[in-house]
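Below you'll find the structure, written out as structure tokens, and then a few comments.
Shown here: the complex without one of its protein chains, the others still in place.
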Amino acid sequence: MTVHLELPAIYQFPPLFTRQPNKSIRNKQIETWINIILTNCEQCKIWTITKQGDMKIIDPDTQQVTTFNIFHNTEIDRSCSPIFINEIWQMMQKQGQLLNRDGKDLKISTDSDELQTDEEFYILWKSLELWANEILDWFERTTQLNKVVTFYEIVSSEDNFNESFYSMPEPLLYQILKILVKRGRATMLKENSKYVAIKVI
Amino acid sequence: MTVHLELPAIYQFPPLFTRQPNKSIRNKQIETWINIILTNCEQCKIWTITKQGDMKIIDPDTQQVTTFNIFHNTEIDRSCSPIFINEIWQMMQKQGQLLNRDGKDLKISTDSDELQTDEEFYILWKSLELWANEILDWFERTTQLNKVVTFYEIVSSEDNFNESFYSMPEPLLYQILKILVKRGRATMLKENSKYVAIKVI
Amino acid sequence: MKKFGVAAFEDDERVYNETLKQFDKQTEQLTEQLGIFQEKLVEFANRHNEEIKSNPEFRSKFLHMCNTIGIDPLNLYVGRDKHLFTVNDFIYELSIKIIQICRNTKDLNGGLISFDELLNTYFKTLNITEGDLVEAIDLVSTLDGGFEILKIKGTKILRSVPNELTNDQTKILEVCSIMGYASVSLLRVNLKWSKVRCKSVLDEMVTSGILWIDSQTHQKEMLFWDPAWIAKSLSN
Partner (left out) sequence: LNKQPQSNLIIDRDKFSNQDLFLDEIAREIYDFAMIEFKDNEINNNVLIPLVDFYAMYNKAMRIGTGLISPQELKDACQRFPKLGLDDLKLIKLNKRILCLATTNSFDFIQKEILKILTKDGGLDVLKITQTLNEMANDTEKTDNDETVKRQNAAWTVSIIGEILQSCIDNGILVIDEQMSGVYYFKNNF
């Protein structure tokens, strides 16, 4: 396991990995899982997770990438079943903590076969609304209003290294910025029929 | 397969040969194996079995020897793994149904893959105590008390053809007779520093 | 081996062993005599059925003796119309026997036993019909102990554990009733289930002791066997 993950003690509790039959206990169990996922993603700035639970962790020093499956605890040799994992995704989606890449609702069916291994979700440890507010705040704070700013600048400029949204994937940023457009605070600009920049007013 | 073995229907059940992951099933599975082994050994008067499960069956008419591995069902092409076989031996030893040649506890390690092919066990379809009683009874019944009787006579004399212990290997007999010595009922006699006879009082 | 009244002889092992030996010897002889005696008693019961029935005192003593020497009471019934006590004793006795069989085989079959197995393995010599079984099980089910008759592809199964089978589990048992086993690929082809669903239901059935695994197939795929196959293979 990588050095960057700080997992709570309950992560070593074998029943965490079995879908509990008692419904109110299961709700707590799912809540526990969501906390584990959000806390870790936030701490390690992990923006995406695969449908199976794989997360890519980048060592800040060496830039080395480790893949870690949150739903498989190798130490105690326990895994969550795909059916239970889906239940967790569904709850996270309902609570706005998970976003499909295209911004559409997930089609999570326990009966759908052939999990596409490349299927990835965005993990929202802050809600889309909250992100939108933070970015709006940044525009105002850095006096970027009425200027065209590229998506790339927002999430990848070294000036923004200490901003909470630094390193955010651009498609996720796009979903967040759409909220500003909807609020009438911004317009987006295309290049080669793809949105690449924004002007906040 | 030889004509002498009467194996139960479950012997044709393929999963019998795979170590079952479910613990209660596995207990039942091991119990079933022990029953099969003891029943067959008793019926065919088989005294020894190798660590791999090889039993020598002697045709009573032709005296021809066939080797049969109880843990390998050629008909359905299934075998028990060495690890699982060891689990069966361990249980049999615990229940006093298996004896090492030297009378010492088996050193059955689940790790060691190098099974010594010549290693053989005695199968006790009756407990050592019970055998001791039967032999003591024979001494009394045939008025051999206070006489020196060789091990050979006991298990190989044609007079004893119908005794349950006829054809018993002498080292096993020695282990049984030791119980009579311990009870203070007998003394054993050596020849060339090897015990070969007994006097029951 | 079980000890008989150990304490009384503890100080004198020799006396104890003497006794034990004597006992073994007697046991052997007795077993033989007992066998003959049992046969005679059953014969007697059948011949003097009416007399035994009409004298409660005698009947009580007679049946106690039978029980003490280990005669299966079901052997005392020549038929449903000839019985030693009330009309229903036969069916009560059968109910008890069924309860005992279910408890003894639970670890082998997870609490599911087919009528075939009951009739062909346990009641083979007793001339008991499927109707008798149904009647006896109906009686047992009034005790609310989780006993229930299921139907898998037209075959009757007795469930003696309170865990009800899910629809998915029942479908798997239907597949097993044909081949003896199920596997992920068999289920995918026949039931059009996803891999995930197949695997999770099969695993669940192993956990609850209903299916046994077989990892030695040539297809390199794990097979999940229904132990009901064992009795079935006997009748084929």
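A, B and C label the chains in the order they appear, each numbered from 1.
The rule is simple: contacts are C-beta pairs under 8 Å (C-beta built on N, C-alpha and C of every residue); 3 or more make two chains touch, one makes a residue touch a chain.
Since the model is a prediction, treat every value here as computed from it, not as a measurement.
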Selected residue (touches chain absent from view) among C:R103, C:K124, C:K153 or C:K192: C:R103
Selected residue (touches chain absent from view) among C:H48, C:K61 or C:K192: C:K61
Residue among B:N22, B:N73, B:Q97 or B:N133 touching the omitted chain: B:N22
Residues in chain B touching the chain absent from view: 21-24, 27
Sites on chain A contacted by the missing partner chain, in the whole complex: 10, 13-15, 17-18, 20-22, 24-25, 28-29, 32, 78
Hidden partner interface residues of chain C, rising order: 5-7, 56, 59-64, 66-68, 73, 85-86, 88-89, 92-93, 95-96, 99-100, 103, 106, 139-140, 142-147, 161-162, 203-204, 206-207, 213
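Following the convention adopted for this analysis, only the chains that are shown with their structure count from here on.
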Chain centre separation in whole Å, for chain C relative to chain B (CA means): 30
Distance from the mean Cα position of chain C to that of chain A, given in whole angstrom: 56
Centroid distance [mean C-alpha coordinates] between chain B and chain A, Å: 65
Sites on chain A touched by chain C in the complex: 81-83, 110-115
Residues on chain C engaged by chain B in the complex (per definition of touch): 1, 13-14, 17, 20-21, 24-25, 107-108, 110, 181, 206-207, 209, 212-216, 223, 225, 227, 229-231, 233-234
Contact set on chain B toward chain C in their complex: 9-10, 12-18, 20-22, 24-25, 27-29, 77-79, 127, 129-130, 133-134, 136-137, 183-185
